[in-house]
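Data first, discussion second: the structure below is written as structure tokens.
For this depiction, one protein chain was excluded, whereas all remaining protein chains were kept in their positions.
Moving on to subunit A:
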């Protein structure tokens, strides 16, 4: 029996393989366009993912990812008992939380109010101006902030002139002001940019809804709250999921520019600590473990936010 089946199978396999080769030859140009992208992803996305294993090893640069000795969860244990652990968690979540609290509703409000402007030209001008800060780098913005917030800077001049302050304050040298500076500067930079998505959503609302409401005698505020905001609630939900899942990210580029040894107690967030431990102190395995801890929390946050939003609004990412 065996001998009766096997030639058949072999034949089937062979022709399958031949068909595969034929098809591959037919789409050789297409594959030649696709495969470089796959190779790029393997090198720049998947090898670093594989490199995460060094979080469980004691990485030795001469031995590489594979041959470095395993240490189990030692790096994680060390992080959890690190004297700065709670401070770093507090700073990371705290800065992000206040950015979310202030920075999430304001672009929605801004978009709704912008939509209420009667003059199209003025509206467009405000929009163009409000995008501007998005295109300014954090380095330049950090430079402006350091200048303005210094003891002889503009903010101190104004505050002492109107008698709010008696003595000028070096704002960036004191931890207690750092969160506020981070939140305000981020909102300033991204308000207009973050409103684009809501403006686009508002532009997609059927104008007949507004006309019908006008006929029914609805005023402007009624229309704003009963039509505009409900119609963009789907977009709001999606943006909220994304914002919550980013709670462990506190914008590295920004904080890296604004931090200094004097405000470290308020500016050491997870990403900064990974940099300090890894790039500055060469503790590659320890820093990788901290980064992995962050990724896991971020993933849990993403799934939770997605689930909760799905239950509440029927809208979700996946």
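Some observations on this one:
As a working rule, a residue touches a chain if its C-beta (ideal position, glycine included) is under 8 Å from a C-beta of that chain, and two chains touch if they have at least 3 such contacts; residues count from 1.
Following the convention adopted for this analysis, contacts and distances are computed from a predicted model.
The listed choices are "Metal-dependent hydrolase", "Rhodanese domain-containing protein", "Carbohydrate ABC transporter permease" or "Inner-membrane translocator"; the UniProt protein name belonging to the chain that is not shown reads "Carbohydrate ABC transporter permease". Note that of A:74, A:93 or A:126, the residue touching the chain absent from this view is A:126.
Among A:95, A:108, A:269 or A:302, only A:302 touches the chain left out of the display. Only one of A:96, A:267 or A:288 touches the chain withheld from this view, namely A:288.
In the complete complex, the residue from A:74, A:117, A:169 or A:243 that touches the missing chain is A:117.
The missing chain lies against subunit A, touching residues 20, 23-24, 27, 29-34, 36-38, 40-41, 43-52, 54, 59, 61, 64-65, 110, 113-114, 116-118, 122, 125-126, 128-133, 135-144, 146-148, 152, 154, 157, 188, 191-192, 196-197, 199-200, 211, 214-215, 219-221, 235, 238, 252-253, 256-257, 260, 271, 274-275, 278-279, 284, 287-288, 291-292, 294-295, 299, 302.
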